[in-house]
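With one protein chain held back, the other chains of the complex are shown just where they sit.
Naming follows writing order (A and B), and every chain is counted from residue 1.
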Amino acid sequence: MLRRTFLGVLGATCVGAALPTGAEAGGKEFKGYPGSKGVLFDATRCIGCRKCEAACNKVNNLPKPEKPFEDLAVLDERRRTDAKTHTVVNKYGTPEHPVFRKSQCNHCLEPACASACFVKAFKKLPNGAVVYDESVCVGCRYCMVACPFEIPTYEYDEPLTPRVMKCDMCAPRQAKGELPGCVAECPKEALVFGEREELITIARERIRRNPDRYVHHLYGEDEMGGTSWMNLSGVPFKEIGMREDLGTKSAPELTAGALAAVPMVAGLWPVLLGGIYAVSKRNAKVADEEREEAVKNALAKASAEAEKTLSDALEKADVANKRKIEVEVKKAVEEALKPKEEEEAENSEKEES
Amino acid sequence: MEAHNLQEYYTFTKGIMYLLMGGALVGVTLFWQFLMGGKAYRDENKKNYGDHH
Partner (left out) sequence: MSTPANNGPKSAFNTFNLVAGAILVVGLILTVLRFTQGIGPVTNLDDNNPWGIWIGFDLLCGVALAAGGYTTSAACYIFGLKRFHSAVRPAILTAFLGYALVVFALQYDLGRPWRLPYPIFVSQGTTSLLFEVGLCVMLYLTVLFIEFTPAMFEWLGWKKIRGVVVKLTLVLTIFGVVLSTLHQSSLGALYTIAPSKLHPLWYSPYMPLYFFVSSIAAGMSMVIFEGSMSHKKLHRMMDEEYLKHHDGVVFGFGKAASLVLFGYFFIKTMGVAYDNNWHYLTSGYGLLFLTEMLGFVALPCFLYAVGVRDRNLGLIKKASIITVLGIVFNRFNVSMVAFNYHLPAADRYFPSMTEIGISIFIVTLGVVIFRFITTRMPIFFEHPDYKGDH
């Protein structure tokens, strides 16, 4: 698919808000919070032990799953995050050469969930975590529609107080100076926690030192405007269930065009519609006046003609023909007045409708 | 206001945009009254309408 150029165009106003790549708006550029944290996942190191899943479950006080975390047979089926699981590890590749990939919230630099939320329930914290505030959540689930990584989940079975559930990069633990649960438990250092800038350097260094071991791409550096959680892999990312067609445009940029058109409609539509109203009213008035004028002209013409007939007749007349003339005049006047009556009748009919 | 990402920046600027939109809608109503509420206008040339045909 070709990368899209987003032009927000709405109505006859045709407002274009083409934004250049990168989180820019009106010449302003945003680089995120300085020193914000992130995690680097290296799929070449992951052994699929599910210890991160167990740790996540424990630190977030989530309900115990049906099958214990030690049961690795779970890996044979494709799973996604759900209301009771903030992170899952899936197995890809061949049975001889399995590749494992951990998925959780990627903590976008420009979160789609935050951009989509109409109550600001999502927030990107200075430490890099994207967190959710259930105290304002209405439960519209637009965040789930918006998320390109299909991460937010919903407590569908909760009748009264359902929440959106997702990884918060252990923001409360981070505040205490602790590592995220999954990172702390990983026995293979497949997960590295640190400043995002540093993680990018580390990832590049790994690729440079082992160019044959890695796909030369750091997934999350630019995807959807960049994410705090980034991934390295030895096989193409497509093969470990990560979409490569997401593009680098962030969510706020995707909707910028449509949002930019909104105030233009509010500002110009009343002007345009008021104008159309004024013109159509004026036209109606002019048409009315023209009709009146035409009626008046017809009347004037008719009476002039009648007068002319009368005087002509008078000139020719002699006393003996007087009665005959009177009859003729009467006839002429009647004829002249006929169109007037008709038009008046028509006129009043139109006014009624 | 200092924003570190586009999302925060837009939240702020769009908020002001919405306030302005409200202002524009109320304003245009009042301005319309003002614009249309002048002295009644008598068209001096209206006799001519019938003659254009």
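The working rule: a residue touches a chain if its C-beta (ideal position, glycine included) is under 8 Å from a C-beta of that chain, and two chains touch if they have at least 3 such contacts.
Please read all numbers here as calculations on a predicted model, not as lab measurements.
One of A:29, A:150, A:312 or A:334 touches the chain omitted from the figure, and that residue is A:150. Contact with the chain not shown here comes from a single listed residue; of A:44, A:127 or A:255, that residue is A:255. Seen across the whole complex, the unshown chain contacts chain A at 1-2, 4-11, 80-83, 112, 114-121, 136-142, 144-146, 148, 150, 152-162, 243, 245-247, 251-252, 254-255, 257-259, 261-262, 265-266, 269-270, 273-274, 276-277, 280-281, 283-284, 352-353.
Listed by residue number, the positions of chain B touching the unshown chain are 7, 10-11, 14-15, 17-18, 25, 29, 32.
As a convention for this text, only the chains that are shown with their structure count from here on.
Chain B contributes residues 3-11, 14, 17-18, 20-21, 24-25, 28-29, 32, 46-47, 49-50 to its touches with chain A in the complex.
Within the complex, the chain A residues that touch chain B are 23-25, 28, 30-34, 109-111, 114-115, 120, 124, 126, 225, 250-253, 256, 259, 262-263, 266-267, 270-271, 274, 286, 289-290, 293-294, 297.
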